[in-house]
Each structure stands twice: as C-alpha cells, then as structure tokens.
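All protein chains but one are shown at their positions in the complex.
Which chain is which? They are A and B, in the order written, and residues in each are numbered from 1.
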Amino acid sequence: MFRNREVIGLVGSTPTQLFINGLSKRFGPIHALKNVSIEFRGGEIHIILGENGAGKTTLAKILSGIYRLDEGEITINGTPVKIRNTKDALRNGIAIVSQYPKLIEEMTVAENLLIALDYYGPLTTPRSVIERAVELADKYGLHIDMDKYIYSLSFSERQRVEILKALLLNPSVLILDEPTTLLTPNEKRGLYRFIEMLKQEGKIVIVITHKIDEALEIGDRITILRDGKVIVSLPKEKLTKDMIIKYMFSDGAEENKYNQIFIRRDASNRNAVLVVEGVDVIDDYGYIILKNVNLKVFEGEIVGVAGIAGTGLKELGESIYGLRKIARGQIVINGRSVSYMKREEIANNVGFIPDNIVKTLVLELEVEKNFRLKKSLWSITLDAMERYINKFRIKAESPNQNTGTLSGGNLQKLVVSREVALKPKLLIATNPTKALDHISINVIHGIFREYASNGGAVLILSEDIDEVLRISDRIYVISNNTIKPVDSNKDARKLMMELLT
Amino acid sequence: MVGIAEEIISRMVVASTPLFLATLGEIYTERSGVINLGVEGLFVLGASISFTATIITGDPYIALLATIVLGSVIGGIHGFVSTYLKGREILSGLAITLFAYGLASILGRPFVGLSLPTRINLANNYIYLLIINILLAILSWTILFKLKIGAIIRACGEDPSSAYVMGVDVDKVRLATTMLGSGIASLAGGIYTLGYIQVWTEGAGMGWGWIAIANVIVSLWNPILAPIFSLIYGGINSMIWLLQLPPYNISPYLLGTTPYLITLITLFIIVATPIKKYVKPPAALGIKFEREERTI
Partner (left out) sequence: MKLVVRRRFYKHTYLKIVLTVAAIGLTLLISMVILYLASNIPPEDFIYAVYMGLIDPSTLRYLIPLTLCGLGLTLPYKAGIWNIGSEGQLLSGAIIATYIALYIYPTDINPIIGIPLLLIASFMAGAATALVAGFLKARYNLNEILSTLMLNYIIIGLGNYLVYGPWRGATQYGYPRTDIIPSQLWITNIEILGIRINMTLIIIILASALALNYIIKHTRFGYDITVYGLNRDAAIYSGISPEKVIILTMLISGGLAGLAGAGEVLAIHRQLIRVQDVSAGYGYMAILVAWLSRMDPMATILSGYLVAALISTGYTLQILAGLTIGAVNLFIGGLLVLATALDFLLEYEVEIRW
C-alpha cells in the first residue's frame, strides 16, 4: 500500500534530472511540437515561454501523460522512462497543475485528494486522507474545508486544492501551466513562495507562461518555444527582455500587446440597447453567484466588466444571452425582455462569444458551415465570408477547410468574425482575446471599436484587466458577488485591483 | 390468509431478485460513465446458459459461475468497444443484445422442454434472499459512496478528463465496471431461470434487461434505492397473470404489456414531478473519454 510513497519520497530527496529528446507531436496537419529537446535540472525553476499556439501546453501534457507522444525520448536521472499515461507520469514523480483546476466537482475535497494519491488502497475512506492533508495544509497556510464539495468552492479555493494535491503527491517534477493568469496578486505571491520551496528541495519546477516579466521574475532558466520548436534554452542571466521578445515572436513585434490607444466616449445620451436590472445570476448548481446586477449598455459604446475567473463573469454573459435562467430581476435587450424572447430570436439578434468557443463550433464541419451556424447568416455569400476571414486574419486555406484543423487562435477569431458578421444590435464577448497573440488582439480590439463607432453596443466580459481598461468606454468590476462601476477617469487600474482583491 | 400473504411476498421477492441484480450491475457500469444496453441480451443469455449448463453439469452453482464468466466476457466486448475503441456505445450495446439473443437461442435450442435436474429453491428461503439483496444494496452503496474505489468509479462517470489527470486509467475502470455489470446481468438471467421460472423456452427473460436499465434511472443511480422498484415490479410480474383467470378473464397479451406500461409511467413520474430534482445522471454518462480532446 505504501510502495509508491517510498518511490516518490526517494526520487524527491535528491536533485532530479529530466531530459527530453526529439519530442514531436502532431494534431492532424498541425505540428504542435517539432523535435523538441530540453534539459531540466533539479533545484531550478524552468520557464517555458512562447506565444499562443507555440506548443507549451502540448509539451506539458505530454510530460504529464495526458497526450501521447509521436516521437521522442524522456529520461529521468539517466534512465529512459516510458510515459504512456498519467499514471506512468505520476509514478515517475511528474505532476501537473493545469491552467484550470481539474477537479471532480461532484465530490468533496477529501475524495478528490484520495483519488489522486496512489498510495491509498482502493478500500480506504476519505477520512484516511484528511489528517495528513490538514496537517500539510496548515503547514503551508492553505485553508480548505476537506468536506466541502468542489462545486461549492470559489476559483481560488480550487486552485488551493490543486496545490495541496501537488504537495501531497510530493512530485520530483512539478509542471504549472499558466498558473497565475487567473490569480489575484496575493494568491500569486503565495504560489511563488510554494514554487520557491519546491526548488529548495531540489525539485524541478516547470512553469509555463507567456508573460515575460513573470518569467524574468521567478525563473532560473528560460526555454522559448515558437511554432513547436525550441528557439533557445538558457539561464535567465543570459537573456534580456528584448532578446526574449525577439525570440518569442516570429514577426519581431514589440512586447506591448496593447499598442493602440483608444479614447473613451460618452454614449449615455443615446438609446440603451441592454438594460440589466436587479438581476441575480445563478451558477450551474443553483447558487446565486452574482447578486443584484445593474448594468446598461448604450448604442455606440463598449462596456467592459472585469472579474476573476469563477466569480460569475461567464454566468453573467450566459444569462444575458438567455442560456441561463436568472433568479430575480430582468434583462431587456432593445426594449424586449429576454425571458420572453425565443432562443432563435436572441441568437440572431445578439452576437455572443462564450468563454469556451469550442461550444459554438462544430469542429467536424467546414469553416463555411460554421460561419452559417446562425440562421441569419445561413445565406451569406462566400465572397462576404472571405472578406471577414481576411479582415480577421484567419489562417484558413479556404472556406472549405475542416474547422478541426485550425489552431486555437484561429478558431477564436473565426467565432469573433462570425458574431460580428451577424451585425447584431448587441455583442457580448467573454474573454474574447484569451487565446490570441498581440497582433490578433489589436485587430479584434480595433474591430470592436469600429463596431461601436458605427452604433453597435458591445459588452466585454474579461478576466484580463488590461483588456478591459484599454477598450472600454465604461468599466465595471465584479467584486463581492456583485458588479460595481469604476470611474474610468480616475486611476481605474488601481481602483480595479483594489476591488478585485 | 397468512399463507396467501406469505405466498405473495415470497413470489414478490423471488421475482424481484433478477431485476434487482441486473439493476445493481448496471448502476456500477453507468456510474463509471458507460451505458450498457447489452444488459438485456446478457440477461437472456444468462437465462439460457445457466439452464443448459445445469443440465449438462448437473450442478446449478457451477452453471451460474459459467454464466457469470461468459456474461462478463461478452459484455466485455461492449466495454472494450465503448472505451478503448471509442465506439458508439448505444449501438454496440444493442449489438451485444442482439448477438446474445442469437447465442441464447442457438445454445438453448437442444435443451428446450427438458427439466432441471436440481432446483434452487428460492421461494422457501425468500427471507434470506431478501436479506441478502438488501445487504448487497447497502454494500454496493458503501463501495460506491464511501470507499476510494467507488470514488474512482464515480470520477470516471462525472469528469473523466480530470480523473485521468489524477492518474485514473479511465478506460480500464470503465471496462472493468462494464464487465462486472455484464457478469451480474447474466447471473441475474441465470437466477431468473433456475430460481424463478425453472424452465427454458426460446425468448425466456426477454425484456427484463430493459426494465433493469430503466430501473437504474428510477433508482436515481443509487444502489440503496434499487430494491424498491424491483420489488414493485417483481410483485406485479408474478401476480398480474392471475387476472387471466375468472372472474377477470383479461387477455394475457394485454397483461403482458402492463410491466412495460408501469415502467414507462414510473419513468414519467420520475421526470415530470418534483422528483426530477434528484435525477442526476453521471455527468459524463454515455460520453466517451478522449484524452486528446481539444479544449481550444
């Protein structure tokens, strides 16, 4: 029963070495990784940097046994290991903390931990894990109620569970995939402390990110991936910010992803397209996640709502779009209450970019068919479609290309272009640029602005404060289970940070 | 009067047992995320094999063992197709049912009309049978909801990709529960012939598997609740035929539809009344697990 604890303990006690050699992985026509070789050393924080679609997550998932590798070798402490599945990876002391917590919502914290820990036999009860878990949690200041169901936890509580899980697993290699994107500054500091501690114990910590400052702040060694290939892998001291930028972006673009400046407009004397009045938003489990939401979007303006993941941003968008019942209040679009509108009517009058765009695409069908998903676009001409595809810089060979073969960023742009092509009265966009590189972000932001200038109403729901700050005419922040307006003329950034944390 | 009441209860318990067992097996399978429509065929196959094997070997227990083994192997085909091969499990389940119908018919044919050399007398021991069934329900509940093994099974049915990240071999777990459920379904079919109807004719046991699958919903995927509808159904199934006799004289063909009608109505009650709050199928039920699923 304790076999694996010993193995893991042993591996953890001496500095580890992990070599990967000639790793390749392909998804249909996409070469996500091409002959990647990297050397990871114990006692180092190793940053993997790369722009969107560079292959960072793919690398992490191969190491942790989630994806199968096509070619290549992995060596730990001099012995080649086969990682055929996640169990193999865990046995070899490799654990991953995914970008979004991968926990089973219908189960308690203790049950989740129990499942993840191989050294508890099949007939043990969740009780048996609690004592050890609580002890560790206290030691590292992670406060978690072991008997709570995951679905009742906030996003940062879930992240804490993930970290506790990693502590209990005591891995010799810990991979963190974009761990900080969704954390508050406070939580970020906690995470850095944790990483530092693992490093002191001689472990390999692999941090995946596309934030250059973060990389330079916490990393010891930096590997830059571009188009699935290793560009450089060097100690931090040998790299400067400028060099990194040059290596990361094939087109040598500048670091500031938001390089266009927009001026805020006042549209409050125009017609309100969207009116949200006293609405209580409910989550998947029937709990009220946002209380008493009041919000207006006028013609010709962009309203941005910033919020941390898991605090109701996604649910707010879905409620306005009529995908979710609301507990109280009313939502009016163009003078008509959403609760009386048919789904088809909403779909064809409101553009909607959800958090998970795969839910609005049929990957098995052609790009062209996906463009026609909403009925009002059913008979759009191929010419018009191609104009949108070009305007949004979507890399598709032709409208007949299979959608499943597009890269993530291009899928995102496809959805945005389709919703804009609908020429809706209201456009709701949830994290519209999440998976995008800086050039695409600029294009999309520009299009949103242009859209508003032509009289459209745009509601941006974003986990990216900078995005909200940059393109919104008016700003709201999700704070304390409701949304609050932020005076965009004052130091909005500071105000927002205060409210968010 | 006591005699009649006891008779009724005993019949009810005996008739409910095959349904209860098949339901229990399918609960394990569905909790791990696999729908096994093969349960129907495996029940019928179990009914046939157990009968022929008892006649050949003379020992009903050896026969039941063989039944379990064959059932789990054939059900394993469905398990394999719907896990490792990512096939459509509705189709492969139906296919297993048709295949098992065919096999039951071919294997049983030479033995039609023969009678069993030894009998398992369940009717006289119905109290023990009832106790065993209830203990089994409690045991299964404990396994599924109180132990790590159950948490692993449910994890595969709720969120296979997270379970996989935690090191659970989702396809293996699902294959195992499918084989378990299939073995139990065949055993249930065996108990149906050996312990309840005690003869075999072509088509014996047809329909019971479907009811078991419906009963999984009626039981809200909870083993503790599985005996309830099983007993109701067992009671109706063993008693309804009395209405053929005078003074009722109701057509046996009409009476034959009542079990299905009652099941359909029960399902309707479950989904159309406030009970529906409690109908929470495993979130990934019927959804194949693809480790390289695209998230974006």
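Details
Following the convention adopted for this analysis, contacts are C-beta pairs under 8 Å (C-beta built on N, C-alpha and C of every residue); 3 or more make two chains touch, one makes a residue touch a chain.
Computed from a predicted structure; not experimentally measured.
Across B:Leu19, B:Val34 or B:Ala95, the residue that sits in touch with the chain not pictured is B:Ala95. Which of B:Ile56, B:Leu85 or B:Leu114 touches the hidden chain is settled by the complete complex: it is B:Leu85. Only one of A:Lys369, A:Lys391, A:Lys425 or A:Lys484 touches the chain withheld from this view, namely A:Lys369.
Contact between chain B and the absent chain runs through residues 37, 41, 77-78, 80-81, 85-88, 90-92, 94-107, 109, 202-203, 207, 210, 213-214, 217, 251, 253-254, 256-257, 260-261, 263-264, 267-268, 271-272, 276, 290, 292.
Contacts to the hidden chain, counted on chain A, fall at residues 26-29, 68, 70, 321, 323, 342-348, 352, 354, 359-365, 369, 372-375, 378, 402, 404-405.
Simple rule for what comes next: only the chains that are shown with their structure count from here on.
Each chain gets a centre from the mean of its Cα atoms; for chain A and chain B, those two points are 43 Å apart. Against chain B, the residues of chain A that register as touching in their complex are 27, 64, 66-68, 85-87, 89-90, 96, 98, 102-107, 111-112, 114-116, 118, 120-126, 165, 356-358, 363, 404, 408, 411-412, 435. Residues 146-149, 151-152, 154-155, 158-159, 161-169, 283, 291-292, 294-296 of chain B touch chain A in their complex.
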